[in-house]
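Working notes, beginning with the structure itself.
Complex shown without one protein chain; remaining protein chains in place.
Read from first to last, the chains carry the letters A, B and C; within each, the first residue is number 1.
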Amino acid sequence: MNKVISAKEAVKLIKDGCTIMISGFAGVKKPEVLIDLMVKNNIKNLTVIANDAAIPGKGIGRLISHRCVKKLIASHIGLNPEAGRQMNAGELEVELIPQGTLAERIRCAGAGLGGFFTPTGIGTSVEEGKQKFIVEGKEYLLELPLKADVAIIKGSVVDTLGNVFYKGTTQNFSLVMAMAADLVIVEAEKIVKPGELKPEHVMTPSVFVDYIVGAECNGN
Amino acid sequence: MNKVISAKEAVKLIKDGCTIMISGFAGVKKPEVLIDLMVKNNIKNLTVIANDAAIPGKGIGRLISHRCVKKLIASHIGLNPEAGRQMNAGELEVELIPQGTLAERIRCAGAGLGGFFTPTGIGTSVEEGKQKFIVEGKEYLLELPLKADVAIIKGSVVDTLGNVFYKGTTQNFSLVMAMAADLVIVEAEKIVKPGELKPEHVMTPSVFVDYIVGAECNGN
Amino acid sequence: MGIEAKEIIARRVARELKDGYVVNLGIGLPSLVANYIPEGMSVMLQSENGILGMGAICEAGEEDENVINAGNQFVYVQKGACFFDSATSFAMIRGGHIHLTVLGALQVDEQGNIASHIIPGSMAPGMGGAMDLLAGAKKVIVAMLHTAKGKPKILKRCTLPLTAKGKVDMIVTEKAVISVTPEGLVLDEIMPGSSLEDILQHTEADLIIRDELVK
Partner (left out) sequence: MGIEAKEIIARRVARELKDGYVVNLGIGLPSLVANYIPEGMSVMLQSENGILGMGAICEAGEEDENVINAGNQFVYVQKGACFFDSATSFAMIRGGHIHLTVLGALQVDEQGNIASHIIPGSMAPGMGGAMDLLAGAKKVIVAMLHTAKGKPKILKRCTLPLTAKGKVDMIVTEKAVISVTPEGLVLDEIMPGSSLEDILQHTEADLIIRDELVK
């Protein structure tokens, strides 16, 4: 079971108009090789689910600048003025979701749950269109699962079965996104053989990963 | 911030009649030093939340044999005939919950959520007394958070700040229980200085842990 | 004879495995399926206490006291295995990431209902992870003896409390291989040593019999 394929093969699996989750947080490492090829292939009409709009010229920021994105579902776009400009000009639809709710909605989909009650957003516009429930005297909003066709994720060390280890803060949304997408592609900084990652050090179990591309295979 | 105390001091914090979560799965390592002292101190009327009733003479099994437990909330008691006997004799109240629902209800409490929708138990007696919801045509049960006064957890390597690393399958319910209890005591096989555990290898962040006891400090 | 029957069942279930499958095997008979994974096929076993890539039961003296399976046996792990906590394990199970689960049963019925966790008044060990596995696994195979003390276990309608409603896809016994379909139970195969008559005699449920099985 070797899940390693070329970045070119992998990017062909990402279709125009699909809903795609992209791991990463602000300017931290993202699957840049895959994003690079998506831009080159001129992929269109994506619905992107990500923590934020990144920074211009990096990660999701490039997809936005290249007009690959029709809709962005994120918690924050403040570090990317181009995203704000497109949003204000009506060129990019943006749905803003509290960060914890975003992470939990994605996990919810990946974990086979149908929804959850969160206190986040009570008394704010986040309430709009949502059911409220009271549990033990406290108000909660019902939030629903959020899934995707594809997830692309950046891994620091990945074995050929798909087990992933993340360095530092590069983990962020990776586990929940890998759980919640039909097709999951990990872009690996380093690919190793099964057994080289200790079973206790694996952060995303291989079952959640479909394909692996090497970060250095750019253009292969 | 050194959270290490003696097992004797720690066990004094566990009061008669409290609700206590105990990590572990069947016969795998449990916080035996703490359980030993609880038995010696003749703690009574506990409500124990755990995956299972363990095996006779080990972990929770000892608490049950010594009549420390009034009520057990668990997914399985099949490996402990004494638990079954006490249940059938009306001496021990047992509430059985599907294992995934048990883990998720505990996480739910620890994560500040008010409940979640699960498909587990639909069409069975688990439905009784619960609200049903339909999301995208699929039926779910509303399950509510489950918290405790105390959690006692077994850790393989623990730093003095309370970061925990678990070997093998000893992790099981530890993270969610550490999140969901007011007071969390970790029994460490090995205690190390801060910095000896790599930040990427920590499985239960120190914020969830209040006190640490050394497994070899038995009787200190 | 009992043991032989269980081996026959486990061998037949193993033929349902496919390359790349992630599989959770229940305690008892289902766990025997691990012994018959076809050579060269990549199948990963998941154990709900937190292992993906579980190996065989340990030889005496080789136990790692930190590594057990959900049945409280010391096990090896394969190269490329990983460990995780219970919440993640059941996210995996309930979230549809397990291709196949093989479970035992007390009763199965025409609607794919299964009763496996309680006999009121005599046995109530708890459902453990079974209800989550039944709710979440992509495919459910029940592996069990065809009868219990001579009485049919494949019924028109389960009489014991259900462990899941309509979740069974396939039943493998020492006598028969049966599919659960919207039309009812379909007899797909007669196991060696059994016969159509034998099966019909020991099955309470109505069976739709494939043409090729009726000569």
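Throughout what follows, contacts are C-beta pairs under 8 Å (C-beta built on N, C-alpha and C of every residue); 3 or more make two chains touch, one makes a residue touch a chain.
Every value quoted in this text rests on a predicted model; they were computed, and no experiment measured them.
Engineer: Among the chains present in the display, which ones are touched by the chain that isn't there?
Structural biologist: Computed over the complete complex, the missing chain touches A, B.
Engineer: I'm checking contacts with the chain that's been left out. Which of A:L13, A:V28 or A:V135 qualifies?
Structural biologist: A:V28
Engineer: Decide which residue listed in B:V126, B:L161 or B:M177 touches the omitted chain of the complex.
Structural biologist: Residue touching the absent chain, from the options given: B:L161.
Engineer: For chain A, enumerate the residues touching the unshown chain of the complex.
Structural biologist: 25-29, 51-52, 55, 74-79, 84, 87, 94, 96, 98-101, 103-104, 106-107, 118-126, 156, 166-176, 203
Engineer: I need the residue numbers on chain B that touch the omitted chain, in ascending order.
Structural biologist: The list for chain B reads 1, 107, 109-113, 159-161, 163, 175, 179, 193-195, 197, 199-200, 202, 205-208.
Here is the rule we use: only the chains that are shown with their structure count from here on.
Engineer: Which chain lies the greatest distance away from chain B when centres are computed from Cα atoms alone?
Structural biologist: A
Engineer: Using mean CA coordinates as chain centres, what's the gap between chain B and chain C in Å?
Structural biologist: Chain centres of chain B and chain C, defined by C-alpha means, are spaced 29 Å apart.
Engineer: Cα centroid separation between chain A and chain B, in whole Å?
Structural biologist: The computed centroid separation for chain A versus chain B comes out at 32 Å.
Engineer: Centroid of chain A to centroid of chain C, CA atoms only: how many Å?
Structural biologist: 35
Engineer: Chain A: which residues touch two or more other chains?
Structural biologist: 111-113, 199-200 - these are the residues of chain A that touch more than one other chain.
Engineer: Which residue numbers or ranges of chain C touch two or more of the other chains?
Structural biologist: Residues 51, 83-84, 90, 93-94, 135-136 of chain C touch two or more partner chains.
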